[in-house]
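Okay, here's the structure, questions in a sec.
Only one protein chain is missing; all other protein chains are in place.
So, chain A:
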Amino acid sequence: MSNQRLANVFQRCKAEGRAALVGYLTAGDPDPETSLKLMLAMAERCDILEIGMPFSDPMADGPVIQAASERALEAGTRITDVFEITQAVRQAFPELGIVLMGYANIPYTMGFETFAEQANNVGADGLLVVDVPPEEGHICDDILATHGLDRILLLSPTSTDERIKLACDNGSGFIYYVSLTGITGADMGDVSEIQAKTAHIQSMTDMPVCVGFGVKTPDQAAAVGAFADGVVVGSHFVSQITSNSGEQAICAALSASASAMKEAIHGAAT
């Protein structure tokens, strides 16, 4: 059974009549120590934090998050660092939703059983594995459920009704709707199309539907937040790490940028 923390986050947001802000950073970027500080700055302003697990071959990511993975790995980030960062964030923010995000080979190599146990112990609420679609869920679904972790599944513009149903039946926590046929950090598509598809998915499930890939400005966040249950911002936050120099400057930029996104979403509240 899931620990309900994600469900509680969405309930709170709904009560406030607004979408949740879901922020992504890669753990260990630019190094494990700095990364923790950046995560804490983000956690203060986000409703859900996606903690990326760096991987050597991030096939679904654009250049910004690819580079983040490379920086983290070059700085020697290991899975134990990812768990330590998660634990520290959890201790500081007991109500924050935390989702570990990444590629299958990392938990598969550790063993999903060990991985799920540790992820749960350090306070993660869910796992989003980009390359384990519902059809291959046999390698992890039961294990995640046993350890109280939500299995976050993705949907995309190419998902048919059959696939939407598959994700809704097999996923938990929330649905992550990838708003464009492309990689992370690409330009956001037409908002009315995204809205129509989001509404269609919402009509097929009781789970919250978060929309991500391509949200870079507060205006876009407000536009998406007007209809989605959550707005995911990734590459835009990650890019602050290279466009600012020094830990303090990056922290300040991330805080400002997350605050702006949060205000925009609150402003769009209905």
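FYI, a residue touches a chain if its C-beta (ideal position, glycine included) is under 8 Å from a C-beta of that chain, and two chains touch if they have at least 3 such contacts; residues count from 1.
In this text, contacts and distances are computed from a predicted model.
Protein name for the hidden chain, per its UniProt entry and selected from "Tripartite tricarboxylate transporter substrate binding protein", "Phosphate transport system permease protein", "Tryptophan synthase beta chain" or "TonB-denpendent receptor": "Tryptophan synthase beta chain".
The residue from A:27, A:96, A:149 or A:178 that touches the chain not shown here is A:178. Across the entire complex, the residue among A:23, A:62 or A:208 in touch with the chain not shown is A:62. When the omitted chain is restored, the residue from A:95, A:135 or A:206 that touches it is A:135.
Considering the complete assembly, chain A touches the hidden chain via residues 55-62, 66, 70, 73, 78-79, 103-106, 108-110, 130-133, 135-136, 153-160, 163, 167, 178, 180-183, 186.
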